[in-house]
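Of the protein chains in this complex, all but one are displayed in their positions.
And then chain A:
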Amino acid sequence: MSLWEYANPKKFMQTSSAVLPFVAVLTVVCLTVGLTWGFFFTPDDFRQGSTVKIIYLHVPSAMMAINIWVMMLVTSLIWLIRRHHVSVLAAKAAAPIGVVMTLMALFTGAIWGQPMWGTWWEWDPRLTSFLILFLFYLGYMALWSAIENADTAADLTSILCLVGSVFAVLSRYAANFWNQGLHQGATLSLDKEENISDVFYFPLLFCLAGFVLLFVTLLLVRTRTEIRARRLSALRLRERQAA
């Protein structure tokens, strides 16, 4: 019994189909509880008013936007080293989710920034690096769709993901250096003293968990689709060769 057993597509399909309903239900529960609690049962912030509630979408989506890229980095590495197809298909399946999360963080940020900073967009290091991350996702997806041979595409996108990660981190610090920011620093952690108020913190925890679960659910569904699509094309190929 080892982790690598799940790299077998058949085993992966079995396990994921068993796990999927539970994760999906848990996602709905967490998001419903978190968002309802956050939107309707928390007081308005004394300075920010009701706009503070964008935090329940902004922070989780921003967090996922970065973490999904990290997850793609890990699965790409696994593909390059151990050649497990499920791994690279998971990376492929994750990219569009990552794009949506990045866009969501940018949009909610703009909506939040308008009343708070008086501007929709500011060339702030955090905002800029998210825009660049968005471009990285686009490039990664474009490369996937441009190459016909599936294995070649998997190899090349994995290499791009590795190199891209280095440059994404570099861009982050470069942007930081290039311009001083308007965006606040991290006010969210499990162990620090300065934290956002508990009233906002607990619903936010639910939302964070909900977004992670949402990603897992979507990732499982999309990876299953990718595996099925791969099987379908293999079947078609065999049929054509038989004919």
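The working rule: a contact is a pair of C-beta atoms (placed from the backbone, for glycine too) under 8 Å apart; a residue touches a chain by one contact, two chains touch by 3 or more; residues count from 1.
The criterion applied here is as follows: contacts and distances are computed from a predicted model.
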What name does the UniProt record list for the absent chain among "Hydrogenase formation protein HypD", "Cysteine desulfurase", "Heme exporter protein B" or "NADH-quinone oxidoreductase subunit H"? "Heme exporter protein B"
Selected residue (touches chain absent from view) among A:12, A:69, A:112 or A:136: A:136
Sole touch to the unshown chain from A:19, A:81 or A:159: residue A:159
Residue among A:150, A:175, A:213 or A:227 touching the omitted chain: A:175
Given A:22, A:167 or A:201, the residue that touches the chain left out of view is A:167
Touching residues (missing chain, whole complex) on chain A: 132, 135-136, 138-139, 142-143, 146-147, 152, 155-156, 159-160, 162-164, 167-168, 170-171, 174-175, 177-178
